Every structure is written in structure tokens, then in C-alpha cells.
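Note that one protein chain is taken out, while the other chains of the complex remain in position.
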Amino acid sequence: MLQHIIKTQNFTREFLFGDGKFEGIFRSALSMRDIAKKGSCDILKGKIVATWFAEESTRTRLSFESAALKLGAGVVSSTNARQFSSASKGETLEDTVRVLQHYADCIVMRYHEEGGAARAAHISKVPIINGGDGSGQHPTQSLLDLFTIYDELGAIDGLHVALVGDLKHGRTIHSLAYLLGKFDNVCLSLVSPNNLQMPKDILNYLNKHNVNWEVYDKLEDIIVNIDVLYQTRVQKERFMSLEEYEQSKGTLSITRDLANSMKIDSIILHPLPRVDEIRYSVDNNHRAKYFTQAENGLYVRMALLKMLLG
Amino acid sequence: MLQHIIKTQNFTREFLFGDGKFEGIFRSALSMRDIAKKGSCDILKGKIVATWFAEESTRTRLSFESAALKLGAGVVSSTNARQFSSASKGETLEDTVRVLQHYADCIVMRYHEEGGAARAAHISKVPIINGGDGSGQHPTQSLLDLFTIYDELGAIDGLHVALVGDLKHGRTIHSLAYLLGKFDNVCLSLVSPNNLQMPKDILNYLNKHNVNWEVYDKLEDIIVNIDVLYQTRVQKERFMSLEEYEQSKGTLSITRDLANSMKIDSIILHPLPRVDEIRYSVDNNHRAKYFTQAENGLYVRMALLKMLLG
Partner (left out) sequence: MLQHIIKTQNFTREFLFGDGKFEGIFRSALSMRDIAKKGSCDILKGKIVATWFAEESTRTRLSFESAALKLGAGVVSSTNARQFSSASKGETLEDTVRVLQHYADCIVMRYHEEGGAARAAHISKVPIINGGDGSGQHPTQSLLDLFTIYDELGAIDGLHVALVGDLKHGRTIHSLAYLLGKFDNVCLSLVSPNNLQMPKDILNYLNKHNVNWEVYDKLEDIIVNIDVLYQTRVQKERFMSLEEYEQSKGTLSITRDLANSMKIDSIILHPLPRVDEIRYSVDNNHRAKYFTQAENGLYVRMALLKMLLG
């Protein structure tokens, strides 16, 4: 179906939901959930997955490695590769890939600059999976985000989704926005501090794909209307002053009261890690699905590896 | 038997030696030794063990990973997690565990603060094994320590054990002291510099459990009487002056002559790494069992993983 997983614009509805030939990533992820809950299988026995991370990651790397193991594949891993590996000796990303492709059947890669995964895919003979490239994209995160929405709410067309936090730099936000542009009658509320708004090229893309979007700077302006609240972390160092940061926290954090004011069948997502943009008191709310979302990462990544290597 | 391995106070004699239902960790470790010497087995095939270490470790992490592999399980690993993983972005330990529990069937965890493993166990759906928590405990180390004593000397009741070194901060010392409190007629000699004596709460515990203990500041005062010399490393930075440190080395280090003055069937243990608190000239003494002890770590950890996941 796809040879590399680089950006969400490449994901068609057939890729997600299947067609005559291909079962689709979402149905495959459901099968993978059954397999993972029981134990593991051997469909990728003899295959090797490399995780090459210029910067460390807990969720993405470990869930990919666990996914590979649960399918019977082996794993080789390089973490903090920017600091420690031959990249630190001046080797180009391309040269690294030209070597790695002989040691693994698939390379899951996090790179510190936008475009890294695309550069790798351009020359690699084995599938490249983008595990995050700087402020670029994080397409497998968006797949698991969307799978969680689909699994929890049963549909994506027609949903009202709030994207909250640092919309300027957040690669999970960018990837998800592109992906939501594939669906019908999606309505987006973009909630962020003034200095961290969604990039213009993504807004243009949304317009071209008939996504309704509106900009807000306070969560409470839209909280009662939305089906999905997609919260992200805003890093302190993005603000000019501590005062601005504190103010942003006040208007963008999800408190227990805010969560309770949401529609009864709405859900709260977060790519994690969270700091205090979702209060711990929200965790027991039935709308809180961010840990289920992290769990789903395993199943979606198993489905991707099966598709690319099976 | 146990769901998590957090502190040695939880270990009953039944846990160690078995009862009608449970074979006991020590007998299981002996079976594991047979398996490991021959190769491996598949009793944990399809299971995944995560090793999540806030601070790196050679012995504990690698022996747990080797133990998992020898039982047929897969391993995912995060090392220096305090510095590199999402913990460095402000994620709480609890959030990390809420995610990791979906990617592994068991989490072996080293944390830099006392109580870390207990906090993890409090919320985790999968077994947590404490691989060391700050100045807290290191229960699997104590299990292998005690297994080594049992395997070498045939009994634990009635032994005279010297605990030597930094008794104040040494988590292996603390864990072992609690564990020895479960046995009858154990006599403890506590040998340390003045400023690094055993904490009061452990002394109270020993009193309550009828363990005889006495405090010494020189090894030679007790060397001829003991059955087990448990030596530990004293870090230079624990002392006010280099002079104090050098003096402590003089009175606490095991030299060849001191080792030779020990009872013929006594043994010398050390959790390792050692620097110069056991001289290299002692290594060939038949009483030196610290490398056998490290070897036993593999078998005891195999037994623990089998118990928790088998």
C-alpha cells in the first residue's frame, strides 16, 4: 500500500479503512489488539526492525520495539544517535541510512530536523517510518490518535475537534490536522496562545479541503461544544516571559470542572508526556482517553509493521 | 505469590523456601541454573520485559535482560531514562508507568529516589520489580545475596554476618538487613565509619526481630569470628576530608592477610562494583564468592520472572 510512512497527507481513506485488496490499518489494528492481549505471533519471524532515534523517546521507540517483538521480529536500536553515533562524527543522514538498510528490514527514525524522514526514504531500499522529524510531522502518532477517535466514537466525519496548545511547533498537531482534512464536515477549533498559532500553510491546506476552522485563545470558549479535545504540551521556553506562560496555563489547562462541562460522550486526548496542561484530577473522568491512546499506539504500530514487512 | 517485588520485608520464608503450593525462589533458582547452563527455554515466549532505568546499571539491567531472554521473553529497554526519556520533559513516574504497562508484561525499574518502585506498583497493572530506588532498597540483590549464602553454606539461621562499608546509604545493605531479620539466631556485626552507620529505623527493626547486632569500626575486630563478610563500596564523596576517607580505607578494606585470617568455611560477598575495598589479591582466595554471587543474580532473576510471568 505504502512503501514508507513519512507524512499524513499520504494516508488515503483506503489506507485507513481498507478496500477490496487491503484490509486497512484500522481493522488490522483491531486484529493486532487481539494478538497482543493474548501474547504474540510469528508473522515477522526472521525480520529485523531498527529504531534509530536522533533524540530519545519513551513512547514511540518502546511501542515500536514492543510491536516488532510481538510480531516475532528482532530489534536493533540506536538512541540519542545525534549525540553518540557516527552522526556526531559528521556522517550525513543519507550515509547512515545507506548502511543501516543492510542491517534491518525497516528503519523507524526520529530526526531533529524537519524533512529527515523524507530524505531517508528518498534513498532507502527498506521502508522508513517517520517517528518524528523536528517541527515536521509524526504520522504514526496521528494514526493512533485517529484510531482512538474512531474506536471510541465510531466515526470521524462530522466531528468537532479542538486542537489545543502549541499549534506552531507541535508536530503531532500538524500531522493530525492534515489527516483530519481527509474527512467530511470536520470542524476544527484552534486554541493556542497568540504567539503559537497554527502555521499558514496548514490553514491553507484546511481551507482547500473544506475543513471549517476557527481560532480561539481560551478553552472555555469552546469546551461545551466539542467531541474531541486534543490537548498538547506548551513548553515554557516558547514564551517571552514567565508571566505570559502562566497566563497561558490558566486559559489552556484542562481542570476537573472544565472536563466535566464537556459533552457526555466527548473524549480528551493527549500525545503525552503531559505536565500540568491536563490536571491529574481529570484522569478518572470517563472522557480521559490519553492512556488508552498510548495503548493503541502498540496496536497501530503492529499493524504498520505487518503491512510494511509482512 | 507476590505481585510486585518492592522490598525485602515482603519476602516470607515460604517465598524463599517454598511450601505445598509454591516451590520457592531458591529451589526455582537452582532449576534455572540448570536451564541457563544448557542454554535457554521458552516458558515466557511471547512475553515482554521492560527494563526502565533512571540511572544506568551493568549488572542488574543486563542480568535481568539475559534472564528474560533465557526464558524466551523479549526485552525493551530505556537506560539513563532520567536524563534522556520523557522523564526529562517533566513526566511523572506514574504517567510513565501508565504508558509502559501497555508495552510490557513486567517492568524492572531503577529509580533515583527512595519509594519510586512502590509508587509505580501502586498504580501498575503489570508486575513492578524494584531494581534499586535511591537509598531505599534493592530487593533482588538481597535475594541473590541470600541465595549465595544458602547455596554456599547450606543454612542461614545461626550465621554470624558482618555488614561492612557505607551502612547509611547502601541500599543493598538495607535490603539484606531486613531480610536477615526473618531468620533465627542471626548475629550481625555492623562495621562502618562513624558517619556512615546503619539508620535507626533498621536497628529498631532488627531489635524487634531478635537479631543480635553490634557496632564496630574496624574489620579486624570481628574478622576471625564471622561466617559471611558482606563488603560494600564507600564513596569518597561521603567523607568530609580525604584524610578521613583514607583512614576508612585502611580499617575497612579486605587485604589478603585479613581474608586468610577468616574461618576456613566463611565466605566474602560484595554486590559490586568494587574499587579497592577488596584487594585484587583476595580474588583467588577460596572464600571469595563475589563473582559467583553476580552469576547467581542471573538464576535468581530468572526465577523471579518465571514466578511473576510464568
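Per-chain residue numbering starts at 1, and chain names A and B are given in the order in which the chains are listed.
Assume contacts are C-beta pairs under 8 Å (C-beta built on N, C-alpha and C of every residue); 3 or more make two chains touch, one makes a residue touch a chain.
Please read all numbers here as calculations on a predicted model, not as lab measurements.
Touch with the chain that is not drawn comes from one residue among A:100, A:143 or A:173, which is A:100.
The missing chain, though absent from the display, is touched by one residue of B:2, B:30, B:43 or B:62; that residue is B:62.
The chain that is not drawn here is touched, among residues B:155, B:224 or B:275, by B:275.
Of the options B:50, B:222 or B:298, the residue whose C-beta touches the omitted chain is B:298. Within the entire complex, the positions of chain B that touch the omitted partner chain are 39-40, 56-59, 62-63, 65-66, 69-70, 75, 77, 79-80, 233, 272-275, 291, 294-295, 297-298. The missing chain lies against chain A, touching residues 45-48, 50, 74, 76-78, 81, 84-87, 89-91, 95-96, 98-100, 102-104.
Criterion: only the chains that are shown with their structure count from here on.
Summary of the copy comparison: rotating chain A onto chain B for the best CA superposition needs 120 degrees, to the nearest 5. Chain B has its Cα centroid 40 Å from the Cα centroid of chain A.
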